[in-house]
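Every protein chain except one is present and positioned as in the full complex.
By written order: A, B and C. Residues from 1 in each chain.
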Amino acid sequence: MAGSSFGNILKVTTFGESHGNGIGAVLDGFPAGMDLCEEDIMAYMRRRKPGQSAISTARKEDDEVEILSGVFNGKTEGTPIALLIRNNDQHSSDYEQMKTIYRPGHADFTYDAKYGFRDYRGGGRSSGRETAARVAAGAIAAKFLKEMGIDLLFYTAAIGDVMISRERFNRKFLDSSVTGMPDVVANQQAMGLIEGLRAEGDSVGGIIEGHISGVPAGIGDPVFNKLDANLAKALMSIGAVKSVSIGNGIFAAYNKGSDNNDQFEADENGNAVKKTNRAGGIYGGITDGSDIVLSCAVKPTPSIAKDQTAIDVNGKAVPLNVKGRHDPCIVPRAVVVAECMSALTILDAMLMNMTARAENVRKFYAGKDSE
Amino acid sequence: MAGSSFGNILKVTTFGESHGNGIGAVLDGFPAGMDLCEEDIMAYMRRRKPGQSAISTARKEDDEVEILSGVFNGKTEGTPIALLIRNNDQHSSDYEQMKTIYRPGHADFTYDAKYGFRDYRGGGRSSGRETAARVAAGAIAAKFLKEMGIDLLFYTAAIGDVMISRERFNRKFLDSSVTGMPDVVANQQAMGLIEGLRAEGDSVGGIIEGHISGVPAGIGDPVFNKLDANLAKALMSIGAVKSVSIGNGIFAAYNKGSDNNDQFEADENGNAVKKTNRAGGIYGGITDGSDIVLSCAVKPTPSIAKDQTAIDVNGKAVPLNVKGRHDPCIVPRAVVVAECMSALTILDAMLMNMTARAENVRKFYAGKDSE
Amino acid sequence: MAGSSFGNILKVTTFGESHGNGIGAVLDGFPAGMDLCEEDIMAYMRRRKPGQSAISTARKEDDEVEILSGVFNGKTEGTPIALLIRNNDQHSSDYEQMKTIYRPGHADFTYDAKYGFRDYRGGGRSSGRETAARVAAGAIAAKFLKEMGIDLLFYTAAIGDVMISRERFNRKFLDSSVTGMPDVVANQQAMGLIEGLRAEGDSVGGIIEGHISGVPAGIGDPVFNKLDANLAKALMSIGAVKSVSIGNGIFAAYNKGSDNNDQFEADENGNAVKKTNRAGGIYGGITDGSDIVLSCAVKPTPSIAKDQTAIDVNGKAVPLNVKGRHDPCIVPRAVVVAECMSALTILDAMLMNMTARAENVRKFYAGKDSE
Partner (left out) sequence: MAGSSFGNILKVTTFGESHGNGIGAVLDGFPAGMDLCEEDIMAYMRRRKPGQSAISTARKEDDEVEILSGVFNGKTEGTPIALLIRNNDQHSSDYEQMKTIYRPGHADFTYDAKYGFRDYRGGGRSSGRETAARVAAGAIAAKFLKEMGIDLLFYTAAIGDVMISRERFNRKFLDSSVTGMPDVVANQQAMGLIEGLRAEGDSVGGIIEGHISGVPAGIGDPVFNKLDANLAKALMSIGAVKSVSIGNGIFAAYNKGSDNNDQFEADENGNAVKKTNRAGGIYGGITDGSDIVLSCAVKPTPSIAKDQTAIDVNGKAVPLNVKGRHDPCIVPRAVVVAECMSALTILDAMLMNMTARAENVRKFYAGKDSE
């Protein structure tokens, strides 16, 4: 309730601070009988892992995930799947000066305002490190979706003013794209941009896009648990995200209805074919079977090496030069976080949907006699 | 769970279809002892009411709200406040042709895909009429926030490509602004735009902005129940909303960290003053005491009078000319919906926050002896 | 959250005070496509209705239920089913003296202690009248269970020291049994007991038993949402209930393990047959396909006509002679409340169970292609 749980039937609860004993997640409500091993999770963890490239933080974390429970003989048991990731490479002493200083762009002050004190080591609970637990849990949801033929394609669409080109879109390149851009040229440009900013001690933001295909029509719930509403929460809950769009998003505001409606046309057999997917696959909060299309804007890492002015616990302005190891651009590592949050949201909605029709409930129980 | 409840401590549940007996809301968890009468609610309902201007639907609904429970002797009781709004001016026969046709831009197909059939009269549960219940409940939350010195300023920032000017910002004009724009000039321009589109049988979208001032620092919860995440869900759950931004939103993506961080500077006494509010008043999901700034993009009404091609229940392309009474621009009426959803979200977060510190819990119970 | 919602997928929210405009319920998460009309609900409401016999309160309430939403063309829509019951026969002036007096055995003092004031007319929200909304919602769940071959048999097992006999058990007699006892002789004895107590201005409690047959094996969830735990909450939340037992209940405490375990024996084919059902059909919180057996103890109506000593708002002892119209024994009318709460609990658990296995999720979605 207090903030660290997400989902309805499929509920993930995360825990952990950046420099504590460990972080992790408990995933409850996951169906029994899916094959699962630690390597399934590690494949996603590696996409988020720090210290892998020139444009990432130098913090080294193996991010080895231990499955504490919920898996027996290589299969999910239906019981809570608890996942533990130990913290290894904390340099807590880097943060001693933070004890009495609130950094610009960070949650230092707000945590103090709420709780009366805070774990000032590496941002504590507000650290981006928290998202490792989301990836660990989300990887499990993503695996199940994949088994059901649902494809999640998430990538970096922009870094600063470098945008990918639809013409150069190259999915295969994603595996080796350091920026997460599916575009060889844009990746190169963005690398240059980031390296330049890192040299200046600065950082930059970007845009993440997601296309989810294979989700059947009918997924999502009316009114408050609309699929797009839950996706918006899922993505906006990632610390660095400042904006979430579904389909054509903000451009819908500038359109006329006749342009914005996804019109149908007749094919040669008179069958209706939807000509566009401006709605992003969701109407009234419920999928229509088209691709779900979404995007989110990620702010630049607030931890920069430039001289800044901060505020101390007495309200005084103090000079600040942040130590620690930070990403000049968090976007590439955040892609898999957005993907995993979306996977959790969509699988939850699919589970919720199984009870939407009385006939399906009846059919499910028709063959099941009691004694 | 299935979709029509929102909130944690303060929980609103809505019900009702566009052409059924009525719509309404149950607001549970509202504190006891606040003065409340129907007129408090009607003041907000009138801001959403249809049929009030040249640019609104001609459907006439008094939208009289009856308080069924939870109020005694003019005060909230702490028990559920049930609110009922009867439907009066349904022209259900307008919708007979919809029985077998799925309109472009609407949830007709998706509701069928989910439930196997649907209430095709006026969109049923997916109708914008559902938002009247949100306003009725949200008005109660907004009243309490106002009593605590919290000011919610919501307005239309853009309609199509007509944007308000910060220089001409005129809050007082809001009461008489037909478009909801706090700008005499832009209001005039937007009126012209809308009337032109209505004449063509078309519609247009726009942008709603909100500034919430007076919220103390420390409100919101970590990780998934971040205040911005819950606001994103609250706003994206409004049917027509396609994008939600907090603070500078999408612009954060294009910024450098040194530009995007809200820096401090020293005033004459050496006290730190925040120079900007690009974060929109929320860090790590928790308020810092600055104004909460947000915006959302509203799509153009999908119900347009132009000839369109729809899909029928057999998958065939069929010509469509929508009857019924529709708004050429829903943005002006949606402003109060966004405001009320934000009010519910913020009050809920403020209630949640009261238990954040052990010392506050101890203090609360210190004077309360048992027998 | 604050108290008036119950359930997970199938969530009921009730509202209303004894002497307010009305009481009601919103049932969200109910599957679409079940036939439902008001008469389906009224059949259950009549079993709870006051004023029907010599041993019931004289308050006359038609308890007509209006379905406000969620039903279209005689079928549930999958959207919230809102139910409204108007209050008609309030004699609020009977309660004027209660304004400053806390009655023994009632929630008068505790509501004041919590909320700072209370609706003193007829107990307000704490009145047994609140249970009418539970019956209205529960009737819908019970109808669906019945359609799936699940039989709920609830009855009065004891009133004061008059207990039913297993030998004389007569289900058919239940329709005409004024006490709710399925035993002609016990009914007669209990009637005599109650009439004698009513003459003295006194009241009496009793025991309600329930046997639910036809629930498949595998229903319920581990640990906290055990089916028996949820049933215990469901029943204990009925105001007059003071004890809940599953299976042999309290007698398990006095048994040896070898007596208490439900042993198997071989039939002529060597197949195992369970010899007893002391567990009441639930192991580890999950059904085994046997009958679910439960009981609850109902306290005597605290409103009695005898002279009592009460406490006033200043803490002084004051003489009390309660006016108003009360049941000398609430047990007969509470039977259907227990049944309806059980129906809501069991249907919710059955819906929850549909996502327990990955293979079932896969199978459900196997045939459902997206575009």
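The rule is simple: a residue touches a chain if its C-beta (ideal position, glycine included) is under 8 Å from a C-beta of that chain, and two chains touch if they have at least 3 such contacts.
Since this is a predicted model, take the numbers as computed values, not measurements.
Novice: Decide which residue listed in C:85, C:310 or C:347 touches the omitted chain of the complex.
Specialist: For the chain that is not drawn, the touching residue is C:310.
Novice: Please output the residues of subunit C touching the missing chain, sorted low to high.
Specialist: So the residues of subunit C touching the unseen chain are 1-6, 8, 14, 104-107, 109-111, 113-116, 125-126, 130, 158, 160-161, 197, 202-207, 216-226, 228-237, 239, 242-258, 260-267, 270-274, 279-280, 282-289, 297-304, 306, 308-312, 315-318, 352-353, 356-357, 359.
Novice: Going by the touch rule given at the top, which residues of subunit A touch the chain that is not shown?
Specialist: Subunit A touches the chain not shown through residues 1-5, 7-11, 13-17, 20-24, 26, 28-30, 32-33, 66-70, 72-73, 75, 77-82, 84, 114-119, 124-125.
Novice: For subunit B, enumerate the residues touching the unshown chain of the complex.
Specialist: 9, 29, 31-34, 76, 78-79, 144, 147-148, 213-218, 222, 274, 287-290, 350-352, 354-362, 364-365, 368-371
Here is the rule we go by: only the chains that are shown with their structure count from here on.
Novice: Report the chain closest to the protein's overall CA mean, measuring from each chain's own CA mean.
Specialist: B
Novice: If you average the CA atoms of subunit A and of subunit B, how far apart do the two points sit, in angstrom?
Specialist: 25
Novice: Counting only Cα atoms for the centres, state how far subunit B is from subunit C in Å.
Specialist: 38
Novice: Counting only Cα atoms for the centres, state how far subunit A is from subunit C in Å.
Specialist: 44
Novice: Which subunit C residues sit where two or more other chains touch them?
Specialist: Within subunit C, residues 9, 29, 32-33, 78-79 contact more than one other chain.
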